[in-house]
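Heads up, one of the protein chains got dropped from this complex, but the rest are sitting where they should.
And now, subunit A:
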Amino acid sequence: MSSLARSVRYLIPFAVSLATATVSAATSPRQQWHTDIGQGYQQLAGSAHDLEQAANSYCNTPSDNGRRQLESAWRAAFLNWQAARFVDFGPIEQDSRAWQLQFWPDHKNLVARKVRYALKRDKAVDADFVSQAGVALQGFPAIEYLLYDADMQSGERALPAERTCRLLQTVSHHLANTTDALASDWQAFGDYYRSMDEYTGKTVAAAINGLEILQDKRLAAPMGVRPPHKRNKYLGDAWRSETSVAAMRASIAGFQQYLVPGLTRLLNEAGKPELAGKLVEQTDSTLAKADSLPDAMAPNLETDEGYRQLQSLFIEVIQLEQVVEDRIAPALGITRGFNASDGD
């Protein structure tokens, strides 16, 4: 079972779920997507507020228990972001919000550099500073660094040191604001999204791009699939918190939860129920594979058996991507344009 499905706190309001369930015939695919993605953003915003609160409680009264709650709040919010991460259009595009939430890939270890600089400098760490400091300091990876980076866990700067706490709280606050704005802007975006036919193609293309990034950047790169076949856990996301695979699992679960229902609807409307069935089946199977793997990627990179597990996941993700890109998109007459990851 995916971590998303386990999350009970931010269940959709009853009325909304009832409405979605009962008006099936009248609901358009884009309406479905708007509702589902909106739920994803609501969950993200809710858990980002929990994170901010956990940071405040821990910093006000540090305790082991508070620290555990803080880490689990970070994880819950981070995974909620992974679930909705494939959406690359609409309000997420404003002010580089996707990067504000997660600056990645971080080839030059910029997150570490920015956090260290923030902790070292003389001036106050306040909201202004964080909003001016660039995306590497504004999101989940910066907090992850404070919570999990090996060098940060000892010495005078380790949490709950005063300045480090202030940075933690300020970044958490920034993150909560970003996700709030994202969720409410998505609601405001609804009429436009529903009225513009081109968003059908954009939504499907976003799903394909998300799967490609998952396959190529989040899996193939750390696995060293390409020559010269060097495995490098640092190329995955969230390696510091050892949640690289958990994050992928959440992205696949998010695909299932926020993308598949609308796409199934679209395929059925287009008279392609067999493709809808194939989509559901392949999504289930990909998610099941992800569920069978541990949260961290690094240990699996070190053993042959572990590596084979990652390879199976990699193949599952490729198959899912192929169903959407090579079968569904052409059947629906959806062509892809350029996307931001066309470079190298």
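Keep this in mind: a residue touches a chain if its C-beta (ideal position, glycine included) is under 8 Å from a C-beta of that chain, and two chains touch if they have at least 3 such contacts; residues count from 1.
Simple rule for what comes next: contacts and distances are computed from a predicted model.
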{"item": "Name under which UniProt lists the unshown chain, selected from \"Sigma-70 family RNA polymerase sigma factor\", \"Transcriptional regulator\", \"Peptidase\" or \"4Fe-4S ferredoxin\"", "value": "\"Peptidase\""}
{"item": "Residue among A:R194, A:K233 or A:R327 touching the omitted chain", "value": "A:K233"}
{"item": "Residue, one of A:V135, A:L259, A:A276 or A:A296, that touches the chain absent here", "value": "A:V135"}
{"item": "Where the unshown chain meets subunit A, residue by residue", "value": "96, 99, 103, 107-110, 113-114, 132-136, 216, 220, 224-226, 228-235, 325, 335-344"}
